[in-house]
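Complex shown without one protein chain; remaining protein chains in place.
Let's look at subunit A:
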Amino acid sequence: MPPRGSKKAVAAAPRQTLVLDNGGYSIKAGLVSTQASTPPSYDDCTVHPNCIARSVRDKRTYTSSELDKCVDFGELAFRRPVEKGFIVNWEAERAIWEHEFMGGEGLRCNPKEANLLLMEKPNCPKELQKNCDEIVFEQFEFAAYYRCVGPTLNAYHPYDPTETSLSALPQECLLIIDTSYSDTTILPLYQGQLIQSAVRRLAVGGKLLTNYLKELSSLRHYNMMEETYLLNEIKEAVSFVAPSTQAFIKDLDRTWKGRLGDKRELDSTIVVDYVLPDYERSVHGYARPHDPVKSKMRRGLQPLQGPREDLLPLGNERFAVPELIFNPTDIGIKEVGLPQAIMESLANLPEALRIGMLANIVVVGGNSVIPGFMERLEFELRPLVPAGYILGLKKAEDPIRHTWLGAARFASQPELLKNVLVEKAEYDERGSGWLVRKFGGDLK
């Protein structure tokens, strides 16, 4: 239900807002109206790859969602406009936005008649923010615009999913763990406002995990350094997080080949063979339990006639790769693991807030989908939380699109939107330096 009594104030701003969660791997996007009869839902959000890909095989270039049409991901090279979570290359980002949101297909948004709500990562360098604002108003010419740290808008989700009224929002205390492609960030929110000095970042994100798996597979089996797409697919298919350090140690033992003269049987409840796609008959691969006989028949030993298979055996890679989120030092990254990082962030807050934050932790981002992630986080976090404190930890219903939906709920309420939007005329008058300070909370 749209709130009443604010018609006059919003008359100037367009009713439609393009809500963009512009991630390093994918863009979550949708048009949100302040006059819709129902609140926004996940159905209003589409997810597009935030990249331009080039195939040396078919010599084609794929912009964002055109990748849906790709049938040969072999040696596919990617150009990503977002680096470490921030928009760095506007030439490519512009091409993707125009293709997805302003072209003949897709969202068909006319920027001159729409607001833009653009979400960014925390701790963005100011020069990049300035570039962003200038492109939004000077190149795209959006009618009005708001840029903010995306996960903060998660405070606009109803705490109780059955509760449809948005009146009690934002939530008082909320601790967002955003474990995404670029990195993992910890964001304490009070009344929907980010406590900037307590935001902490762990360098480990989905990109690093995929690249690590690519490195390990290339070292141990085949040179797959050009197969980023495939290794990402394999990572998503086989990864799991060991439920505890003890379980990690056990699993490591069960997947060890043994010594010369003392060979061990690999535990096929953990070790899998990934059947690689050949990009002729199959576009995607799949995993199945390890079969020592079949895996010995490497390329060249298989019959030339009939179906051939290329197998990638995966043992400790399945759990040693996502383990980096909990033990970054395993590859020499000098950072504490996620549970300790959460406590480091909270150490910057007064005790009353710490209690509130620990009771209201919500995890978003793609890495939280890895089986075992939440269990391990809870297992390691609990002993760090003082006795008598409540630990409330949950994974968002849809970790990829949760932040977008929070933002969409915010954007559907005209009186909230009106407080934050800056119109193009005001930008033209005051300039981008002013706007960076305004969105940074340095004015007023």
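In this text, a contact is a pair of C-beta atoms (placed from the backbone, for glycine too) under 8 Å apart; a residue touches a chain by one contact, two chains touch by 3 or more; residues count from 1.
Basically, contacts and distances are computed from a predicted model.
For the chain of the complex excluded from view, the name given in UniProt is "HIT-type domain-containing protein" [choices: "Replication factor C subunit 3", "Pyruvate dehydrogenase E1 component subunit alpha", "Cytochrome b-c1 complex subunit 6, mitochondrial" or "HIT-type domain-containing protein"]. For the chain left out of this panel, the touching residue among A:Thr63, A:Thr179, A:Ser239 or A:Gln413 is A:Thr63. Considering A:Cys70, A:Leu107 or A:Ile135, the position touching the chain not shown turns out to be A:Ile135 (whole complex). Between the chain not shown and the residues A:Ala155, A:Ala320 or A:Leu417, the one that touches is A:Ala320.
Listed by residue number, the positions of subunit A touching the unshown chain are 24, 52-54, 61, 63, 73-75, 77-80, 82-84, 86, 88-92, 94-95, 98, 122-128, 131, 134-135, 138-139, 141, 182, 185, 190, 193, 195-203, 207-208, 211-212, 215-216, 218-224, 226-227, 230, 245-246, 249, 252-253, 256-257, 259-260, 276-280, 298-300, 310, 315-317, 320, 327, 329-336, 340-341, 343-355, 384-389, 432, 440-442.
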